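Okay, handing you the structure first.
The other protein chains are all here in position, but one chain of the complex has been omitted.
Let's look at subunit A:
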Amino acid sequence: MDLDELYQEVILDHYKRPRGAGLREPYEGESHQVNPTCGDEITLRVHVKGDRVADVSYENVGCSISKASASVLYELVHDTTVDDALARLAEFTELMNSKGQSDGDEETLEDAVAFAGVSKYPMRVKCALLGWMAFKDALVRAEAETGGSRP
């Protein structure tokens, strides 16, 4: 097994210095997700302003993969359009399901391509996706809250 591939510098860096961590106001949607096999948890909030994701804030307990993934998620989706955020969500999910067959597109996924190696470890894919599941759910809730007014 190639540990360096799993625990890339980028991942360890996001783990040790998580970006955008902490829960902030205002927000329209909040989601709490738990990984029942290991007890990892995240609470994640989304603040939507018009067609933009104005902020994503979160609090989590978990392993390096799940924490780094939430940090990378923050960097990718805060202050972008909802459509772009959803596209990153789809791309990242696809990368995680690639079983090591994809390198990911660095143009769009940026630091998140460091997770390509994680996709070879089925036990860890769930860790990497936990924050993204929370983001997806929080976004749905935010849209319900704001009456789904997005065009």
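Keep in mind that, in the parts below, a contact is a pair of C-beta atoms (placed from the backbone, for glycine too) under 8 Å apart; a residue touches a chain by one contact, two chains touch by 3 or more; residues count from 1.
As a working rule, contacts and distances are computed from a predicted model.
According to its UniProt record, the chain left out of view corresponds to "Cysteine desulfurase" among "Sarcosine oxidase subunit beta", "Cysteine desulfurase", "ABC transporter ATP-binding protein" or "Neutral metalloproteinase".
Within the full complex, the residue among A:22, A:39, A:122 or A:147 touching the omitted chain is A:39. As for the chain not pictured, it touches subunit A at residues 1, 3, 6-7, 12, 37-41, 61-66, 121, 124, 127.
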